[in-house]
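Handing you this structure, nothing more for now.
Apart from one protein chain that is not included, each protein chain of the complex appears where it belongs.
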Amino acid sequence: MLLLGPINILNDLLLRFFSQETITYFVWPLIQIGLVVTLVALWVAYATYLERKISAFMQARLGPMRVGPWGLLQPIADGIKLLVKEDFIPENADRWIFFFAPYIAVASAFIVFSVIPFGPDWAVIADVNIGLLLVLAVSSVGVLALILAGWSSNSKYALLGGLRSSAQMVSYEVAMGLSLIGALMFARTLSLSGIVGAQGSDSIWFVLYQPAGFLLFLISGIAENNRAPFDLPEAESELVAGFHTEYSGMRWSLFFMAEYAAMVVVSAVAATVYLGGWYFPFVYRLEAAGYHNLYVIVSLLVFLVKVSIILYIYFWLRWTLPRFRYDQLMDIGWKWLIPSALINIALSAIAIFTVQALNGWRNMKTYEFLDRGLNLTAQGKAIAIVFGMAGLFITAFLMSRINWRSRDFNLKTQRRNIRLVNLPKGKPAVSASEV
Amino acid sequence: MHQVEIATTQETLLDSPEMVLNMGPQHPSTHGVLRVVLRLDGETVIDLDCDIGYLHRGMEKIAENRMYTMIAPYWDRLDYIAAVSNGLVWVETVEQMMSLPVPPRAHYLRTILTELNRIASHLLWLATHALDIGAITVLLWALREREEILKIFERQFGARLTCHAWRVGGMPNDAYDDFEKDVRQFTNNFPKRLDEYETVLSENRIWLSRTVGIGVISGPEAIAIGLSGPALRGSGVAWDVRKSRPYAAYGDMDFDIPLGENGDTYDRYLVRLEEMRQSRRIVVQALDNLPDGPVNAKLPKIVKCPAGDYYHSIEAPKGEIGCYIVSDGTAQPYRVRVRPPSFVNLQALKQMCVGHLVADVVAIIGTLDIVLGEIDR
Partner (left out) sequence: MPLVTTPKPTWSQKLKRFFMIDLIKGLALTFKYNLGAITDKDAVAGKGIYTEQYPKVRPDVAPRFHGAPRLNMDPETHDTLCIACNLCALACPEDCIDVIAMDVEIIVAGKPRRKKVLDEFIFDTSRCMFCALCQEACPTACLELTQDFELATYSRAGFVWNREMLEQGRDTVKYTS
């Protein structure tokens, strides 16, 4: 079923005004979209606040404190400030493209939320059975917005910055897509709700089967979002601010929101595919006990907590690690992540094949059935987990063989190669008798 | 503004293989108003020219019209990050020209405070260098340590940054009451903080990729250009004015000089970190052996230097800063010339940057530790 029906109380209320069909296909999705857009917009705004606070705590300072108690109204103040700024379009800029580029970025970041499962029953807007493909495809449209923004600004530096950012994003999208395939082999479906269901029915999180896949997805996701340590195109000041140099006011803030929304998307997809989405081991007891709506709301909270943890990792990495240079960045994307993702796919396939092959060998039962999701038994899970962990080591070993000539790889850990010498003292500038 | 050697005409991006990029005077990463014109082939730097003079304030000319004791506050504004050592070079040059004996307690206090000043300058260097390469948290942590030193300066001299620390013949005031307590508290906390910076940076693979092998200059080349300070010692040349021509109380101090091996950015980074440790060692020694006595000498009514010329240099945090005074016997000098370390060190920029990428230029400017106040005077 493509569109899930609304909760029963609300359904009964709406039935007084509309027919059931209108509700299911029109009114309820509108309500859901409204809620999701509001939620995501607030989340994005407060993600900027949290970033400032968390970065401040890591740096032994306070962060925003003046606007509202503990600075909680800071995003709202920022929004108002950006709204009332002068709407400035550079002189020879391509007006319509300049106008539309931020909207394309924001739209592509927000459309993805329509397929992400926030919770089990009615907490998904559209449970499309190619959900993951839609996510990857629509987030690629965001790259178009970058190029358009850089081009239409009529500035040498904005154009170069835009091209570099988009080249980086495109390279890492390949790695992102490939790294997801390993988990898909275990889930047997592209629908995001189905992936969560597969993890739920198996009572396992795919990160245990696919640690390499999780790491690869996270790293390529961070690079996709142009976040540190991969943020050279936008933070390194030799090209000022990259593609959004010429943007100011609300248009700039739309790009900013698009960036943070894309971060939330990557975190949500990582949480869904690898960390079990809204599934948490003991929450199902609420459903079994009959509290259906409470179950959905608790699952929603579980999902939000997981996404927040991954967002914290984003902030943590940004404020600790230095950034890569652009050529090192592209090196990592093409020479390390993509081969690792391919090796990961091969190893996952071997893992599943092994699980199937070992079924019945020495009376070992490794799976129940394989149609929807995997449903492995404990022995099957153990085999898959062992393959997952071994995969990390095998991938690392193969990568080190492939990249044996890479300069950065050969740096290893330097010994401290400074030495302390105690030079003989020379003649002082003034003789001792004068001192 | 001198004529920049690289043509800055607008060439379209698509026609020529080379591009001229201007890292203009207003730039977050050039540590002051420095204009660097790069000629790039793609991302590789093939030529580089610096354009300085945006901060020229005519200090040497001002000095020709002021009396010797009144020039000292101007000298703080040269290397405004490490003002105490600038004041020291001026005051010591005048004292040596006049053959004025300075009491030993003043020498020891000068040593302590100049070494604290060296730590403060290196902390700011570390903060901005890490910021340019992307580790933003180190900026805030290093500024916190620097804040402690600036508090000590405020309580001792009355100003945090441009201190006007020394007077001809010694210091204006003795150490304030809690001086020893504050300095010992700082030296007790400092090694732990340095270890924290090393944890985040020294072994970090990203930091190593950004700094190892970048901006290499060998020992003989460094001597040929005239580098001094940590930029020279990072290339393995053992030269430190504190050891070769001791001034103030350095003759009595026991400390080591860190030397690098490869002359790249990473070595200079390690050298400066180690210098901070050695500076702390000097401060503790000097504080332990602080003699009693007066802190300033008796001066004539009007301070005059005998006619003639004199050059004296000290080891500022950025290199060897020198002061050359030509006096005609009156109360105002005839000509004063500053030998600024950053000006000479900046000449190595082209040699260090050619062949690297644009993103490395920022790292190399950071590792040379230049301050435009000195370069432009």
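Here the chain labels run A and B in written order, and each chain numbers its own residues starting at 1.
Convention: a contact is a pair of C-beta atoms (placed from the backbone, for glycine too) under 8 Å apart; a residue touches a chain by one contact, two chains touch by 3 or more.
Remember, it's a predicted structure, so these values are computed and weren't measured experimentally.
Enquirer: Out of B:Val36, B:Ile71 or B:Val271, which touches the unshown chain?
Expert: Answer from the full complex: B:Ile71 touches the omitted chain.
Enquirer: Who touches the missing chain here, A:Ala60, A:Leu83 or A:Ile350?
Expert: A:Ala60
Enquirer: Decide which residue listed in B:Thr114, B:Thr128, B:Ser228 or B:Asn262 touches the omitted chain of the complex.
Expert: Touching the chain that is not displayed is residue B:Asn262.
Enquirer: With the full complex in mind, choose from B:Gln96, B:Thr128 or B:Asn204 the residue touching the hidden chain.
Expert: Looking across B:Gln96, B:Thr128 or B:Asn204, the contact with the absent chain belongs to B:Asn204.
Enquirer: Tell me which stretches of chain A touch the chain missing from the display.
Expert: 54, 56-62, 65, 316-317, 319-321, 393, 396, 407, 410-415
Enquirer: For chain B, which residues touch the unseen chain?
Expert: Touch with the absent chain occurs at residues 66, 69-74, 137, 144, 147-148, 151, 154-159, 162, 164, 172-173, 176, 185, 188-189, 192, 196, 199-201, 203-206, 212-213, 216, 262, 264.
Definition applied: only the chains that are shown with their structure count from here on.
Enquirer: Round to the nearest whole Å and give the separation of the Cα centres of chain A and chain B.
Expert: So the centre of chain A lies 43 Å away from the centre of chain B.
Enquirer: In the complex formed with chain B, which residues of chain A make contact?
Expert: Listed in rising order, the residues are 55, 58-61, 156, 159, 228-229, 231-232, 235-238, 319-328, 407-408, 411, 413-414, 416-430, 432, 434-435.
Enquirer: Along chain B, where are the residues that touch chain A in the complex?
Expert: Going by the criterion above, the answer is residues 13, 21, 23, 27-29, 43, 92, 96, 99, 101-102, 104, 107, 130, 133-137, 139-141, 144, 200-210, 212-213, 238, 240, 243-247, 251, 254-262, 266-267, 270-271, 274, 278, 312, 357-362.
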